[in-house]
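In this view, the complex is presented without one of its protein chains, the others remaining in place.
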Amino acid sequence: MTGTFAHIRRLARHPSGLFGLLLLAAIILMSVSAGWIFPEGPWAMVGPTRLHPGVDPRFPLGTDTYGRDIVSAIFYGARVSLFVGIASAAIALIVGIVVGAIAGYFGGKVDDALMRLTDAFQTIPNFLLSIAIVGIIGASLPTITFAISIVAWPIIARLVRADVLRLRTYDFVQSCKIIGMSDMRIVFQQILPNCMAPIIVTTSVLVANAIIVEASLAFLGLGDPNVMSWGTLLNVGRQQLRTEAYITIVPAVALVLTVLALNLIGDALNDVLNPRLKERT
Amino acid sequence: MTQTSGPITGNGTKKAGPFAALSSPLGRYILRRLVQALLVMVLVMVGSFFLMKLAPGDFVDVLAGTRDLTAEQTAELRARYGLDQPLVIQLVRYMGLLATFDFGYSPINAAPVTDVILARLPVTAILVVASVSLSMVIGTLFGIAAARNAGKPVDLGISIFMLLLYATPSFIVAIMLILVFGLKLGLMPIAGYESVGMGYTGWQHIWDVTRHLTLPVVALCTFYIAIYGRIGRASMLEVMRLDFVRTARAKGISEGRVFYVHALRNALLPLITMAGLQVSSLVGGAVLIETVFGLPGMGRTAYDAVLQRDTNLLLGVIFTSSLAVVTVNFVIDMLYMVLDPRVNLK
Amino acid sequence: MSKSFEMNRRGFLGSLAAAGLVPAGMVASGPALAQDAGGILRTPFWPAPTYLNSAISTSGPESFLSPKFYDGLLGYESGMVPKPSLATAWEISEDGLTVTFTLREGVTWHDGEPFTSHDVAFTFMEVLKVHHGRGVNTFANLTSVDTPDDYTAVFNLSKPSPAMMRALDSRECPILPAHLYEGTDIMENPVNTAPVGTGPFKLESYEIGSAVVMVPYEDYWDEGYPLLDRFIVQFVPDPATRAAMLESGQTDAIFLGMIPTQEILRIAEMDGFEMTTTGFEAMPSGLQLEFNLENEILANKLVRQAIAHAIDTNWILENVFYGMGQTGASPLHYDQRPFYTTEGVPSYPFDLAKANELLDEAGYPRGEGDMRFKLMLDPSPWGTESINSSAYIREVLRQVGIDVEVRQQDFAVFVTTVWTERKHDLVLYTATMGVDPTIGVHRFYLSSNFQPGTGFSNGAHYDNPEVDELLNAASIEMDEEARIAQYAEFQQIAYEDLPIVKMVDIAAAPTLASTRVHDFAPDALGALGSLKQTWVEQ
């Protein structure tokens, strides 16, 4: 893509986009620094149990039922949320782009078959499928990531397919064919770079969505018990909502802010990357 | 399904209204859609079947665990439900039954799957219909209000509100609703879809159900209100920039008419597509809401069916919800043809 | 609490006469009807039942619901002292091989048919011995039931079965109507979900997975009972929601620990609610950590003892169970009187230094990353106790150099992984210890019960002939003193060998109810009984 840097600059000048970027940067910083700010890890039972926020300055957000520091849990949780969000979006992107590109470029029976498959994935209740996969295979980070991405790729596939369908009739594609360029090269070097804008925008939504689904799974008790995620904290906190509401509220706020940041960035990207809207004033 | 196999727009040269006689193009289109839908359903069912069957453990393991069954008893159960047969034979048997709309028996509920689904369907149907229509109406109204006041504080306020709704997962909304309206204020019942065993009838019953379902519907709605609001606003602003709106204004008709007659109808089209997507995601999303609000709906039933390896029941639920999704998408396509005269059959 | 209990008791006695006068027809007239000894009781429960009959399924919901519809031969007062129910008298022969029950006359089924000894014989021989999970073992020695007349049932045993006499209540062994079951496929008989019993309540409506509504059976043999006009059980999956329902007055009582412990304790403190832990001796349960002895590392007794030392069971009791119970100290549950003992039973106090020492001694020095070895921990997926405890256990074991990974799977996978495929190292689960050790505890320790494929069998693959001998003797010993001695020795040996470390003996599941609800825990069965004496102020 040309002018990526210019896009980022424009994004930074977009007020809500900037706010989103700053929020996301803070969350990334949290996840990166978790290791050295809290070297003992999020599971260490470092304080008295169920300490409310603001009581002990060592634990500004209090401790949970195990006496674990909630700040530490939020920091480590950011890691999990970002990992699941980014990893599952990446998988969905790869699968979606490949399926969409093949379907759109080759058309015909291949397209028909792939689109029926896509339909099937969009027809089956998505969250249910994720639950089933995690429930059956077992709640671990890779499984959760897989379960989220397997229902997310069809959106990308449709997007890419539509764009490829449109672009493959263009002259530049035709001339590539004439000079004998291979199908793969045409698709990946010539066509795909031309339909990146909507994909990039959708990706920010995918990441946000994946973070919500991970938290929802953890809320149902289908989180990876070996990693501290915001959903885990929510699930624990839910049991003591009436007595220690902060255990629920703190991760809920973290979750909402992260999703908010990603959506703000997505909206801003949409404004920046969508030339159609840009031209009209 | 709308996107691929749906109608395409084009500059029709034929002089024909959307429903100009149920001539062969429409007939052929419907037939093609039906074949596609059937294919998709078969894919969904076979896929789900294998997902359940390849999972470690079957429902006899679950029963054995909860009932302290002995090895002989479990073997007897497996034979009784044909679980000792090869997978392919199980699949063929199941698909054979399904072809006659027989969903089989749910060993976990000791009842035919059809009975279980029929018992669950009303709750979920009310939830889905109520939240789709409510979120669509409220969301669109917000979207319109924001678009009409684009750039003003009202727009900013609505946009921020929509973003917050959009970013807050439904289960968090549900917890908060229970906390505030159920416990702190004590205004609303917290669980179930009616006051069980109270024998309410007529209006009393309807009022009772309404009270019970208000919070769940609101919790299911918020996210979609935000979506409709955002799409509505964007779509409205987009349409308001189009030439025909300027033409309408140049005609000297009232701004209200420009907005509500000319722009709105065009702006609504993407919202209708959204409704189709919403229906398909609601059954899944309902798992959380039905869990939190203790509603005996399809979502929670499906979830329990997965945990208990009640393959027949899960497949029955998936079949029902997929059928609903396919039907809704079909209806939406038809609706499109009515609402947008440009839509033409492929 | 005991004081108010006394008052309730008096109130209920005083109202008995009035209750007897209420014509059955008025009962159905709905919520407007209010009197002292009646009322509507609403309670949430989870999971939803498969059947409404605990003779063919022993899982929780069936155990709770079935006793409302069906009676057993006996009931049990606190301390598991038998009392009459369908049997008015019983006699055990000297050799312990014959038990004669005299049955109550004039009892009818909900469909009006009379109850006879034939029903008893049929139920035990055709249903409980065949389809009841525990019944197969409990009644293994029952060879036949003779019915000399309609009101006498004679149980013939091949060996004495002391545990059997503790298992004859309505929950464990409900008596089914032979005239509706005989000659049918018992597992698919429609009566399984439309019960016809002799019990105090009959079914008014059952919405699968949603709710059960019960009304009094007008011809119930115990005249004047039940007191409730209506008994509504609603199936609600989320524990926090169930708690909120109680708090907001949408339900009247919570039985069997259906809400999180800390919520029970919190709400019990509020005005208008009271809690009791009496009753439920019929179902003592515990949280136990079982080692897979087929694992090379865990086969080493020192390692098992080190792990026992590394875990502060008191922490789990306080933070996971909120003090509702006792720390585990023996294979038996403290409520399994008079057999439970800690005398001479080895104990493993929390001591990280000692744990480290034992692990070093066992030949597992700390290596890479300060870790000695890696283990997988499978917590049971039901409830939250195992899962919450597993997070703690992983953390403390990490401190003594054991790298533990928690594997969380759903029920079916959990059971398959541990008891069928045996791919586990450590398994942490809550289990019922049974009304008698023979029923609930033997299964974990008998070498003959190492049966891959059968859940909750001897999953450790523990094999000690000495223990086998003791347990087999205890199961047929009619002399209580001798049995006590046998079990004492068993507890000493088994806790030295340590195939299983008991984390917590869970206190009888508390009942939490609005103060309007009275007499909800009258005997050893508590809510697992009929609740026919319970009533609600309207």
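When the chains are written out, they are named A, B and C in that same order, and each has its own residue count from 1.
Quick note on the criterion: a contact is a pair of C-beta atoms (placed from the backbone, for glycine too) under 8 Å apart; a residue touches a chain by one contact, two chains touch by 3 or more.
As a convention for this text, contacts and distances are computed from a predicted model.
Think of the chain that is not pictured: of "NADH-quinone oxidoreductase subunit M", "Heme exporter protein C", "ABC transporter ATP-binding protein" or "Polysulphide reductase, NrfD", UniProt labels it "ABC transporter ATP-binding protein". Of the options B:133, B:204 or B:247, the residue whose C-beta touches the omitted chain is B:247. In the complete complex, the hidden chain is touched by one of B:266, B:280, B:308 or B:321, namely B:266.
Taking the complete complex into account, residues 11-13, 15, 151, 241-244, 246-255, 257, 261-262, 265-266, 339-342 of subunit B touch the chain not shown.
In the analysis below, only the chains that are shown with their structure count from here on.
Here the CA centre of subunit A is 23 Å from the CA centre of subunit B. Computed centre separation for the pair subunit B/subunit C is 40 angstrom, with centres defined by C-alpha atoms.
Each chain gets one centre point, the mean of its Cα atoms, and the points for subunit A and subunit C are 45 Å apart.
The set of subunit B residues touching two or more other chains comprises 55-56, 183, 291, 306-307. Along subunit A, residues 135-136, 238, 241-242 each make contact with two or more other chains.
The touching residues of subunit B, counted against subunit C in their complex, run 55-59, 61-74, 77, 80, 107-111, 115-116, 119-120, 178, 182-183, 186, 189-192, 196-199, 290-294, 296, 300-301, 304, 306-309. Listed in rising order, the residues of subunit C touching subunit A in the complex are 239-240, 243, 247, 260, 262-263, 266, 319, 379, 381, 384, 387-388, 390-392, 394-395, 398, 405-410, 413. The touching residues of subunit A, counted against subunit C in their complex, run 43-45, 49, 65-66, 135-136, 138-140, 221-226, 236, 238-243.
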